[in-house]
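What follows is a single structure, and I will ask about it in a moment.
One chain of protein is taken out of this complex; the other chains stay put.
Letters A and B name the chains as they come in the text, with residue numbers starting at 1 for each one.
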Amino acid sequence: MAIVTLTSDWNKDDFYTAAVKGIILNRCPGTILVDITNQIPSFNIALAAFQLRHSFKHFPDGTVHIMAVNGESNDMQPYVALKSQGHYFIGYDNGIFGLLFDETPQEIVTLKHIDSGSFPELNVFAEAACEIVLKKKLGGLGDPCNELYKKVPMLPTIEESVINGGVIYIDSYKNAITNISRELFDQIGKGRAFDIFVQSNHNRISSLSQRYGESSQGEMLALFNSIGLLEIAINGGNAADLLNLSLNSSIRIKFREAN
Amino acid sequence: MAIVTLTSDWNKDDFYTAAVKGIILNRCPGTILVDITNQIPSFNIALAAFQLRHSFKHFPDGTVHIMAVNGESNDMQPYVALKSQGHYFIGYDNGIFGLLFDETPQEIVTLKHIDSGSFPELNVFAEAACEIVLKKKLGGLGDPCNELYKKVPMLPTIEESVINGGVIYIDSYKNAITNISRELFDQIGKGRAFDIFVQSNHNRISSLSQRYGESSQGEMLALFNSIGLLEIAINGGNAADLLNLSLNSSIRIKFREAN
Partner (left out) sequence: MAIVTLTSDWNKDDFYTAAVKGIILNRCPGTILVDITNQIPSFNIALAAFQLRHSFKHFPDGTVHIMAVNGESNDMQPYVALKSQGHYFIGYDNGIFGLLFDETPQEIVTLKHIDSGSFPELNVFAEAACEIVLKKKLGGLGDPCNELYKKVPMLPTIEESVINGGVIYIDSYKNAITNISRELFDQIGKGRAFDIFVQSNHNRISSLSQRYGESSQGEMLALFNSIGLLEIAINGGNAADLLNLSLNSSIRIKFREAN
């Protein structure tokens, strides 16, 4: 059974969502449709990529993912379909795919702009999704393309004993997820003691928790979450609100001298 | 595989939505359920009709559409099921169907009010949807009905060289969709030059774009969108916010004298 997912910034539930689903069910009866999310803020490809990046691998191989998020209201960007890690992706070549995976896609094709008007998700993206569902390949969908437009994800900067990272997502519980991975932490930290400064020197965390419930109520904590990224939380509180964190807020780790 | 869609004003995700889906899956295993949207503002049948009007045709013939939006908190209105353009519709006879399609339905039946209490969507609408899924016809669901309650959609008024239209939907990007169709524009304009006045004489657009990206950043533009309606947008901006547009805001087109 084929699966097609949808990630969009149609956060008002415009008829766009239903039209795309209707076309797919019409041409490919029995397809399972899954909304990754339609709550992406307009044109925010970084958030769209974040949500899909951390969920798509859980779906079966062969799943088709429609990324209906454009980087700007400018709709002149090319449309592409590609295959990566056994999954298919369809979207604007606006840099979103560089944020979505680190691997180079196995195959990329450029989709035609013909008659796409103001709603290419319907007559180009959904049609391409159907083609992939039916034929299980990209071939024939468009001309091969060698390179995608690259957008560089917001990565931490690194000094010998310091990691300067930032908040990249605030979840429903107001936990702040950062761009600092466990690998980077281990590589720079080499097992040394450390202080995590959350936005200012006043908010300091000097140990890692395994779980939210480990600290006392109302206390800040830091843990590596299920996707391997450092997360700042407050046990029983809303970290982002209480610490005034938003996207890009600075999270700085200073490792102490080993002595 | 049968498909049942749901359009409702249960915007808080009340248990009503899940109860309706549960009943349908219980009586008609394997039915594919699709939310058109559950974000309709309470009792707003015009918006509910707009969303379904522009998406239902994309679904396969035989799809059953439940319209769980009443025109007022008054629940005394008749319940109907009808067939139009190969699709089935179930809802309140509150004028919504006149806004949903221009065609006269092929067949209409009145559904019984028996025991419907405060939640007819569950014990009348969902039950009727199941009957249609199982029997693929309206016959037997209720007494034939010849006429629906009519509500007139907000249409533009027309003078010889002027179209006085209005905003009927503001989408997730804050683009303002009007009730001015391409047909009307061509019919009145007859190829003449024109000025589109967006709410006031200060906001004037004198050409049509094909795509959002055609104008310069920050500039107003007008285009006929994927559903054939005139849409006011700002490249890289939020038209509705920046131009202070809301539902019913005036959009006026004045065609110039051909000379």
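Here is the rule we go by: a contact is a pair of C-beta atoms (placed from the backbone, for glycine too) under 8 Å apart; a residue touches a chain by one contact, two chains touch by 3 or more.
Here the structure is a predicted model, which is why all the values come from computation and not from measurement.
Only one of B:A49, B:I90, B:L122 or B:L184 touches the absent chain when the whole complex is considered: B:L122.
From the options A:P29, A:P60 or A:P144, the residue with contact to the unseen chain in the full assembly is A:P60. The missing chain lies against chain B, touching residues 9-23, 25-26, 29-30, 33, 42-43, 72-76, 117-119, 122-123.
Take chain A: the residues that touch the chain left off the picture are 1, 3, 5, 32, 34-39, 50-60, 63, 169-174, 210-213, 223, 225-226, 231, 233-238.
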